[in-house]
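Below you'll find the structure I mean.
One protein chain omitted, others in place.
Naming follows writing order (A, B and C), and every chain is counted from residue 1.
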Amino acid sequence: MSFDVAALRRQFPILGRPVNGNALHYLDNGASAQTPDAVLDAVRLYETTARANVLRGVHALAEAATEAYEGARADVARFLGGVPAEEVIFTGGCTAAINLVAQSYGSLLKPGDEIVLSVLEHHSNIVPWYQLAQRIGVKLRPLPVTDEGRIDVAALPQVVNARTRLISVAHVSNVTGAVVDVAAVVAAARGVGAKVMLDGAQRAPHGPVDLPALGVDFYVFAGHKAYGPNGIGVLWARRELLEAMPPFMGGGSMIGSVTFEAITWAPPPRRFEAGTPPIGPAVGLGAACRWMMGLDWTAIGSHEMGLTQRLMDGLAAVRSAWLIGPPGLQGRLPVVSFVLDDVHPHDVAQILDSFGVAVRAGHHCAQPLMERFDIAGTTRVCIAPYNDIGDIDALLAGVDEAVRRFA
Amino acid sequence: MSFDVAALRRQFPILGRPVNGNALHYLDNGASAQTPDAVLDAVRLYETTARANVLRGVHALAEAATEAYEGARADVARFLGGVPAEEVIFTGGCTAAINLVAQSYGSLLKPGDEIVLSVLEHHSNIVPWYQLAQRIGVKLRPLPVTDEGRIDVAALPQVVNARTRLISVAHVSNVTGAVVDVAAVVAAARGVGAKVMLDGAQRAPHGPVDLPALGVDFYVFAGHKAYGPNGIGVLWARRELLEAMPPFMGGGSMIGSVTFEAITWAPPPRRFEAGTPPIGPAVGLGAACRWMMGLDWTAIGSHEMGLTQRLMDGLAAVRSAWLIGPPGLQGRLPVVSFVLDDVHPHDVAQILDSFGVAVRAGHHCAQPLMERFDIAGTTRVCIAPYNDIGDIDALLAGVDEAVRRFA
Amino acid sequence: MSDALYHDRIVALAKSRAGAGKLEAPTASARRDNPLCGDRVTMDVRLDDQDRIVELAHQVRGCALCQASAVALAARATGLPKAEIGTLRAEIDAVLDGTAAGEGDFAAFAPVRPYRSRHDCVTLPFEALQDALKPR
Partner (left out) sequence: MSDALYHDRIVALAKSRAGAGKLEAPTASARRDNPLCGDRVTMDVRLDDQDRIVELAHQVRGCALCQASAVALAARATGLPKAEIGTLRAEIDAVLDGTAAGEGDFAAFAPVRPYRSRHDCVTLPFEALQDALKPR
């Protein structure tokens, strides 16, 4: 393997620190990825040399802060395939970005309009639409999930119709790792004049996204899952859409003028960035995007898929283990969920913790998907570029111990 | 002066760095304060030893992250006078906190209900209410401002009536530095059964706030103005209010259960913290609150007011300068706005920048107040504990130069 | 170490499933969910006319700690006056706080103390039972 995982690991200070006396095997990357020195240093540099409020400060620090913030926007725009920077909006997180769309774009919808969501969506891509449905009477239409844990695009014709305004689905499932067939979704939407939003929370951590090629209308992702800081997320949307959308939150910097009688709105992206934005976190996310753009994702892809295969082979040898998700490596990313007969996921995760292995257990904020498979939860392994064979083997050893203990 | 400002300054790495070859005289603290080593180190420690997603992770890092995050909530609760930690909600910023109240508490209001705001409010405490007024037909009632730049509490009886549901005003004006007469506002509200919200953005940077003594219902402030990171703000509200309020944003961690048919909400504070919260920024804000609680605010108060007096004396000697705000030191904090005849605030600020002096110039997101005084903007000086006589004297020298150049 | 947490008595309690099931004609019943992890406990109780718990059955969709806790609670609660359930709750809280050793099988939960995210797993059956016994 040409990819030097040991060198990459050295960029992540946390990976070198023992946890409770064990080496850390961090496989909970889908919940939050770890962050490299490049990001930590960029934020510290900002905080100690350029910290100020952005926009309209005429002093040197304010100019530097504005440059750092707008530079981060340009970095994100490049990471997303070279979209115009003005189409990139910084939010407090992926959830905040989806809420922005649900409230702002949603306010343009009418009772009886329909929104299609899949059954494998994260709660963050369900609850804001449910709130919109409660508020203005749009209808939510669930798109089913196959036995392999994929969004069933074959069912699109039954679910999408002339009343469909938006199809909002996960680019990659945070439970099964399945990559959605974007082309099929876009084709179905275009057929009825609907828009498409992709929740890229689990896709962005695996390298640059070519939005122009995908042909969608909205894209969102979270900083902290993409090696950046907490408190920052991204909404990308086509300019025409943003220009037609009313603001979400109100405050400083998003206005044209303010009197007690009338207020006018600034153009995008400022219209959607009320108040002081998360400048430091945005600077960190910009650094994370630059860091990701500097990696060889072909090599990392094979590295990640090699580890995924090793994991799936290992689990196949455990009699009581079964996968929730695609059985192979096609059309997926390295997010793997499994269930052990007779051992609850929390107990699996707790025993893994005693081996220094960090995974997530539970419903993963995807209760409708848990119902679809009639399970309470899964144990989930999410592989990042810095994971190595040692991480997978430690996990498999822990699974053996869990089975042994509860057998 | 018993207070050792030089020692304090050494805790702020940015203050020791020259800007464009000048020593930095940072007096733009009202826009964003600088951040001490204690905060930078706390965030770095979190990122390199405890970074994970919070809530329900069973592995060691997730436990550590949850402890750090909930510990920060407890720190903020102590900073706010020992309120219950469950009444403290972390948001993306002060603006986001006000929007939360306007959308959530606001959704409980009826057409014809009235909200009282003062004419000196920051746009962040006007626009969300304007949006609410547009949406559901509540009425906004402006509370006038005196010639000294204070909220005119004597006018409360003319503005507050049986239809008033909320009085929302700045604890301290971000333009004039005037501290509002909270007792008068609370008394007027109680007389008609209205709630009181204080926008503490400009108050929190000047030390712990005794909320139980103030007797208000909602309090908000921003992390970055209180020596913490960007991307974090605080809403405090009484438990009964929070329990009666519907969620604002929807997403992970704020739900009871989710199906496509029905969703139930978690209790506060989680109900209002959808998605992954700004964990790192919250940890930084917790550290900032602990740092502030460790300072001697009596000594700092005299230090800040000594500098304010020196500034006002210096400006009094400039023939073309006049103040927008209280002329003395009573009932104010060290936020000082001034105008020079014949020199536009931006030109003042630009010339000050060439002396290494950072101030803010413009309308300060307070356009109704600018109209009240019929000015386009002011030059604003905001003093923090780490400012010293050198900062004030550099500012005054710059003002002299501005006057000379444009005279 | 999970060896300490999942010691033999806890595993044995969880596996025993003692008291698991449904009652034919419960006097009261309550279901409690933990929305954070999706765990769910249903408690059925039958009271006699002196408000004494004469029978109790639990259905647990949860982890070993939750299973074990339901079993231990059922054993201790059966035969007690309804009013004394608060005392059992206080006892398990004290065990988790480290301020009491706990009687009988409640002592088995002492190793959970440092695992704060797992405390709710242990208390969920108690909450369900307390809900079931609430006056309505």
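A few points about this structure:
In the analysis below, a residue touches a chain if its C-beta (ideal position, glycine included) is under 8 Å from a C-beta of that chain, and two chains touch if they have at least 3 such contacts.
Because the structure is predicted, anything quoted here is derived from the model rather than measured.
Judged over the whole assembly, touch between the missing chain and the shown ones holds for A, B.
Only one of B:Gln11, B:Thr49, B:Ser257 or B:Gln350 touches the chain withheld from this view, namely B:Gln350.
Touch with the chain omitted from the figure is made, among A:Ser253, A:Ser354 or A:Gln367, by A:Ser253. Only one of the listed residues, A:Val39, A:Val58 or A:Val169, touches the absent chain: A:Val58.
Looking at subunit B, the residues touching the absent chain are 343-347, 350-351, 353-354, 361-363, 367, 370, 376-377, 405-406. Taking the complete complex into account, residues 55-58, 62-63, 66-67, 253, 255-257, 264, 266 of subunit A touch the chain not shown.
Basically, only the chains that are shown with their structure count from here on.
A complete topology is adopted by the chain contact network, contact being made between every pair of chains. Relative to subunit B, the chain whose mean Cα position lies farthest away is C.
As a whole-number value, the distance joining the C-alpha centres of subunit A and subunit C reads 37 Å.
Separation between the centroids of subunit B and subunit C, computed from CA atoms only, is 46 Å.
Contact with two or more other chains is made by residues 56-58, 62, 253, 255, 257 of subunit B.
Residue positions of subunit C with contacts to 2 or more other chains are 36-37, 115, 118.
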